[in-house]
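The complex appears here minus one protein chain, its other protein chains still in place.
For subunit A:
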Amino acid sequence: MSDRDFDIELRLLIDAIYLKYHYDFRGYAGASMKRRMTAAMVRFGCRTLSQLQDRLLHEPGAFPALLDFLTVQVSDMFRDPGYFLALREKVVPLLRTYPSLKIWVAGCSAGEEVYSLAILLREEGLLDRSLIYATDINPGALQRAEAGVYEVERIAGFSDNHKRSGARSSLSDYYTARYGHAVFDKSLRRHIVFSDHSLATDSVFAEVQLVSCRNVLIYFNRELQDRAVDLFRESLCRKGFLGIGAKESLRFTASADAFDEVAREDRIFQKRAA
């Protein structure tokens, strides 16, 4: 099989997924998409992407399994503690000035980032006036996020990150350990709404003061990054905040000029007043 054939089959497969399942992967970054599809092909025991396409169109259950290959679910609570510290220092003081808060976590995966934010807001005395929208395109991830249950082996790492994020409490205040799992507090979840939303195909659904979208934009090509950042800009209130992943950048997106840097290293931006 030549690389050219693979590229043709990849385009056809992505179109087929869009037509049949309405998941739009057309704007995802090419090189890493190619790797993930190659891995999926091997896992499904297919020799070509055309074979994989046949199975996707005709076998129920094949697409949900593929979706887990195509959407990367690596996450951690308080991932990059410096980001959360910067939120406390540079963003929370302004959030305090609003009587009620809406926050959007886009690409929330299994909820690690959402619970981190909820805990941070609780520590800063803001959770009671907050509503957090947590969105993703992977239904399995959303279910896990809603459950808020993580393997107990991950907690030491989470807790270490939490401490380094300027914690004002202990992570153990927020979960109960049960059968090798840590179950996070329902009182956090009361402030979170989980829903299916795609940055590739859906539109803005609320006005928010903070958008946190970390390690999602790297999976997109520039055009799709433009679309996503434009959604964030539209959704943010005047002088609202946007946080992105540690190695992501707004510099190469069309809306770069619409934001000022608030914390350069930690990738926190503020929408310009204009």
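Keep in mind that, in the parts below, contacts are C-beta pairs under 8 Å (C-beta built on N, C-alpha and C of every residue); 3 or more make two chains touch, one makes a residue touch a chain; residues count from 1.
In the analysis below, contacts and distances are computed from a predicted model.
**Student:** Can you tell which of "Sulfite oxidase-like oxidoreductase", "Thiolase C-terminal domain-containing protein", "ATP-binding cassette domain-containing protein" or "protein-glutamate methylesterase" UniProt lists for the chain that's not drawn?
**Tutor:** Its record in UniProt gives the absent chain the protein name "protein-glutamate methylesterase".
**Student:** Using the touch definition up top, pick the residue from A:A16, A:V72, A:L131 or A:A147 that touches the left-out chain.
**Tutor:** Residue touching the chain left out of view: A:V72.
**Student:** May I ask which residue of A:A29, A:C46 or A:V152 touches the chain that does not appear here?
**Tutor:** A:A29
**Student:** For a quick check of understanding: of A:R11, A:R47, A:R96 or A:R222, which residue touches the chain that isn't displayed?
**Tutor:** Here the residue in touch with the unshown chain is A:R222.
**Student:** Can you tell me which of A:H22, A:K247 or A:R264 touches the chain that was removed from the display?
**Tutor:** Selected residue, touching the omitted chain: A:K247.
**Student:** To test your reading of the contact rule: which positions on subunit A touch the chain that is missing from view?
**Tutor:** Against the missing chain, subunit A presents residues 3, 29-32, 34-36, 72, 74, 215, 217-219, 221-222, 225, 246-249, 251-252.
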